[in-house]
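All protein chains but one are shown in place.
For clarity, chains are labelled A and B in written order, and residue numbers in each chain start from 1.
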Amino acid sequence: MLVRHGLRNRPWPRAWRAPDLRAAYDVVIVGAGVHGLATAYYLARNFGVTNVAVIDKGYIGGGGSGRNTAIVRSNYLTPEGVAFYDRSVKLYEQLAAELNFNVMFSQRGHLTLAHNDSSLRTMRWRAEVNKLQGVDSEVIGPDEIARLVPFMDVSEHTRYPILGALYHPPGGTIRHDAVNWGYARAADAMGVEIHQQTELLGIDVVDDEVVGVTTSRGHISTPVVVNCTAGWSSLISAMAGITLPISTHPLEAAVTEPVKPFLHTVVVSGTLHVYVSQTDRGELVFGASTDSVASYSMRGSLAFCEELAGHVLELMPSLSKLRVLRQWAGLCDMTPDFSPVMGVTPVQGFLVDVGWGTYGFKAGPVSGEAMAELIATGKTPEMIAPFDLARFPEGRLVGEKGAAAVGH
Amino acid sequence: MSGRLGPQPGEEIDRQAPLAFTWNGDEHRGFAGDTIASALTAAGVSVFSRSFKYHRPRGLLAATFHDPGCTVQVGDEPNVRGAHRQLAEGMVVQPQNAWPSLHRDVKAANQLAGRFLGAGFYYKTFIKPQRLWPAYQRVLSRFAAGGRVTDQPAEDRFDQRYAHVDVCVAGGGPAGMAAAIAAAGAGARVLLVEEEYRLGGHLRFGSETELSTLADLHRAVAGLENLEVVTNGVVAGRYDDNWLSVVERQRGPVFERLVKVRARTVVVAPGLIERPYVFDGNDEPGVLLSTAVRRLVKLWAVRPGERAVVLTANDEGDAAVDDLRRAGVDVVRVVDARSGGDVVQAEGGGRGEHRRVRRVTLGSGERIECDLFVTAVGWTAPTTLLNLAGDRPAFSAVANRFLPGGLAHPSVLATGGLAGDGSLDALIEHGQASGREAARRAGSGAATAIPALPVVAHPPLFRSRTHGMVDFSEDVSSKDIVAAAAEGYDSIELVKRFTTATMGPAQGKLETVNLVAVLAEANGKTIEETGTTVWRPPYAPITLGALAGRGFEPVRYSPMQPWHEAHGASPLVAGDWIRPDHYGDPDAEVRNVRSNVGIIDVTPLGKLDLRGPDVAQLLNLLYVNLWSKLAIGGVRYGVMCAEDGVVLDDGVTGRLGPEHYVMTTTSSGAGTVWEWILNWLQTEHPEWRVHVTPVTTAFASMNLAGPASRELLARLVADVDLAPESFKYMQVRQGTVAGVAGCFMWRIGFTGELSYELHVPAAYGLHVWEACLEAGANLGIRAFGVEAQRIMRLEKGHFIVGQDTDGLTQAFAVGLGSLVKLEKQDFAGRPELVWQQERGDYQRLVGLQPVDPRCVPAEGCQIIERVDGYTQIVGRITSSRMSPTLDRSICLGFVAPHLSHPDAVVRVRLPDGTDVSARVMEQHAHFDPDGARLRG
Partner (left out) sequence: MLLVPCPWCGPRGSAEFRFVGDASSRPDASAPKPDEWRAYLYAQANEADWTTETWYHRAGCRRYFKVERHRVSNEVRSAP
């Protein structure tokens, strides 16, 4: 493919159209990030539903989908969580071939370090639940950690000695933009319309039913509106009269200058609130826990860089001369039980796929697949039943507190 | 070709201080004041690196910090900006991105494949077979640019400091210096930060007049005590309320320092960055910017070439022509873009490190031989700090650059070339006005407007008729950008991400505006319509070392720590505390406690002193049980829940006087419970009269446990009646222990033995500890650690909050049925507990014993059940040990309600994949369930 275009000096075909906004669609998906685009893709592919508009006030993948640190894994704590994220991993494994777009899923292995016995106990819990679901995870000791990450200080004399880790070989990194673009191209090719720079201004609800939406480019009649946003989910749900159990917090990330490859695994430390991986371009990508102060600011803070640097050097002390090149932030919608809110709401036709906290990107494919099924069939798939909005007034919270990477 | 010139006015090299260094294995010499690049250029080196993707040989372009062609490895330090870093004696400098060598770079084969390897090529290939992606990836990543990190920690020092100033001036060119001088003159505390090693900006390589003005400015700066100057430093970020990050580089013994500044006002004066021209061959070694050439000649007395062509569109380009001629360079043609002149191609010759431009083709088609091609086509405004202060820069179609949009926070001002154009005097005057105004606003003076600088017309010169490099560090050409836009990546953010333009080590400074211009052209739009990318901090790269600073990580030790260390304690990290886990044999420690007497350091236990008439009301609100009738001298166990009914903490609380109680909490909960209490008292019940004082570290705490503990205590205490009928189980007394007054003695029993917990004023902790050991020597006393205590509490079935409970465990699940007093009107979490009890469908915490007494399942093992051919998880092991007392394994764990009755047999999945059986016990306690040993 590459060779054919290169030899004939032909330009590549357009990845997606920029159509005019029509007056009516069967489904309007708000948010052209991985969740919205995957939902549109699976609606078209699995159910032949193509009269769909995906609208976004910015550009494709401009929100959390373009700002995350692109870690994919399924080593969660609860059986329902593991099954859910494992389905996503399986979909990611096939995605490049299916979309004919290299999403660069690198299953290089994922390490969650334990620095005290409470943490080690939680790693054992996760490993056992994972194995029972057929997911490859195991607890390993400092020697094996040192073999996987030669730069790691596994000695006993550090401030937070590493006692062990949860090692999850199928976990790894992916090129987040590629996933967004891959899904967008494929959905567009099947007839889905993607409308960038189109802001949702209001949702029309009559007798507890959705009848349409108003956007910055005009009004659309539709019976189904799906909220696939992150950072704006409360504001959008309020347009339909729905209150969510969500508090929005910035999540920061940073990247260093490139250096020659030396880190071949994703490393996470819950105690030190840091995760780090190295991209193919040689840069180290860092993340940590969400800012404790709720806000819609995506500006980034100095304190984040300072704490992060301190913790990274705790783990790998020889990196002190590596320089941070760029920091940014995205918005995370935090729920009380570190699990998403998916499915129906008391307003007929208003569906949500929100509350994705710090774990949304890895769930893009499975969420899209499940939401598409809900939209097309009207029935909530088993896979996402535990994540319903009603669990909060009914007191049925999901127990993922121990596993959402860092900060919880 | 190149070489050293005679002395230049204002030159910054010290010809009396020669320095020796190596480059790529060869020995070279330079002078103090040289940069690595200037010394090498003087030595005739043109090629410093190979580009990222195509491995094209690269030389100097800008001769400043953000020069993309001169990033080198210096010793163990990767990614050194060789065009900025000053030379030092003995430096070992290596190229970074060449294999096997700078000369014969095998990866340069990529150049031929260039047409296939346009930006984003990797998305379109290596797709199948999927399983080979890891192999492709390993190869691709070897192409990654960038230096090497070693696995040895650096010996260099990194540090941090703070500065609280009235005015921070970012940029030490003429306007910045003038602003700093004026602000300090108005009485403000000023910090002036300049990226280069010296103040002065473009004056340093300017005319005689400019040098003279610079000397005046230097004198004024030196005369002001309230003006601190940081050179070789950068204001890297501006955060909320003018919190600034300033990087201070290589100052004295500190390799890099992060200065954290709180400034009342900020003056942004970074000047302008010269922009490269986009044309075919614009990245050939020997193609330089006019400012680069002037710097080489004037600052370091380096001849940049022999035979030059100059494309100029402004005064600075014209000045470069003069400087070159005065340096003896043959300027064979001056192409004036103001009258329509243009250059469309630069051709290079020679291979590898000998690569150099050898001729250029003009717009007219004429070809001219040269070994140096200089461009002066315009400027980029580094607006980052303004953007971070809320500004949106506006593009001027007159000046053809971005200018401040006027929306920055009023505490952030802009001056100098960033703000407009004008003569040197005009810029200095504007700087002075800005400085005075900044000082005024810092003193909360009302903001007054400063007359704006005019904006002078500049021809729009972004791309010639041919395609060339836009992002030099990422090897993204204008052709790539046009192709990306055609494919649909046509907004500025999408094209940036797809091509990676502006995402390299130059951080956008040289490439952003050209990216915008080329994209605008491709879309048939204006630059204003196209917008720019979002500028993100840090403006200049900062090392992890400086960001981390000295790495303070405090730990807490009890006063008895010296004794623990001297007696072989194995340390346990427990939050902030380091505690003794054991002293070599935890099982022996357990046996000794149950037979004789043991002593354990429990200082980290949370302790809160509560006084006032309303303490009992507070306790009733916080705990699930009843507290109104606790007698003086009495102690009660309590459990606290959060408002969702989840177990928050537990501990005993004792009543010491009519209005005096002491609450204990878990050690990890000490801080949380204290804040929890303050929140209730301050927000819900400000009318309650209660004083709370945390006394966790005011008292050293130790527990004497075992049948001989009373006898031991009697040897140390005279003023408290220890007789069992006088000092009963679950009571507290105050008295003197080992001569120390003001100690509390609690008769409680986590281990299940007769025991006394002593709380001793901390300064005397070690004394009392040692006194106990001495007095108990013939009673068989022995220290025991956290591990032994964990074993014993498990033998007695005591749950640990956070281990046997988790974030969803509500009170009834842990078997606290009788403790929870729902008849109380109100306590934290009560509503959820009422509903929990009604539902009844929760997992229960039970005692478990594996059928095989030698099998000790790991904590975290799952309890499973096979239902209809599926394996369901129905619980888990939360605590598990081999009991030395019972000589068999014992556990606590959660099981589903239908499996929670005594004698139920459950299935435990071990980590190796095999299953074992375990029996549910009647109660949590495996040993002495009636507590006879406690109450004796």
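Following the convention adopted for this analysis, a residue touches a chain if its C-beta (ideal position, glycine included) is under 8 Å from a C-beta of that chain, and two chains touch if they have at least 3 such contacts.
All of these numbers come straight from a predicted model, not from anything done at the bench.
Within the whole complex, the absent chain has one touching residue among B:20, B:92, B:407 or B:678, and that is B:678. Residues of chain A that touch the chain left out of the display are 234-235, 238, 243-248, 292-297, 301-303, 336, 392-395. Counting the whole complex, the residues of chain B in touch with the unshown chain are 239-241, 243, 262, 390, 643-644, 675, 678-679, 682-684, 825-827, 830-832, 835.
The rule is short, and it goes like this: only the chains that are shown with their structure count from here on.
If each chain is reduced to the centroid of its CA atoms, chain A and chain B end up 22 Å from each other. The residues of chain A lying in touch with chain B in their complex are 1-3, 5-6, 9, 11-16, 18, 58-62, 66, 79, 93-94, 96-97, 100-102, 104-108, 115-118, 121-129, 131-132, 138-139, 150-151, 159-161, 175, 177-178, 181-182, 196-197, 256-262, 280-283, 299-302, 305-306, 308-310, 312-314, 317-328, 337, 395, 397, 399, 401-402. Here chain B touches chain A in the complex through residues 76-79, 115-116, 118, 121-128, 130, 133-134, 137-138, 140-142, 144-154, 156, 158, 237, 239-240, 243, 245, 255, 258, 260, 388, 483, 486-489, 491, 493-494, 497-498, 500, 503, 505, 507, 536-538, 541-549, 551, 553, 555, 572-574, 802-803, 806-808, 832, 835, 858-862, 864, 871, 873, 876, 909, 911, 913, going by the rule given at the top.
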